[in-house]
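Only a single protein chain was left out; the remaining protein chains are all shown in position.
Take a look at chain A:
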Amino acid sequence: MIRVVLPAHLRALARAGGEVELQVDGPVTQRSILDALEARYPMLRGTIRDHVTQQRRPFLRFFACEEDLSHEPPDAPLPDAVASGAEPFFIIGAIAGG
């Protein structure tokens, strides 16, 4: 199972507890994780990536295995540790605003 850590506001919106566990079929990529996440929690559509362009929202970042993967192509394979569930995929809100 893939493990995903959401920002607190999105956990509240999705009424999810701590980490979210997802079944992802096929290659584990940013796109396949977000597709599975939005299929399970439709209310998250549009909050992480744009409805139409599918671009990551500017004030969100994707991290895994202590690396910033935000600028990696959405279809690039994620580290094996994410695919195996050893490490979570983090969706993080930028430190900005007031």
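In the analysis below, a contact is a pair of C-beta atoms (placed from the backbone, for glycine too) under 8 Å apart; a residue touches a chain by one contact, two chains touch by 3 or more; residues count from 1.
Operating definition for what follows: contacts and distances are computed from a predicted model.
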item	value
"Putative aldouronate transport system permease protein", "ABC transporter ATP-binding protein", "Exo-alpha-sialidase" or "Fluoride-specific ion channel FluC" - which is the UniProt name of the missing chain	"Exo-alpha-sialidase"
Touch list for chain A against the chain that is not drawn	7, 9-10, 13, 43, 45-48, 51-52, 57, 59-60, 93-94, 96-97
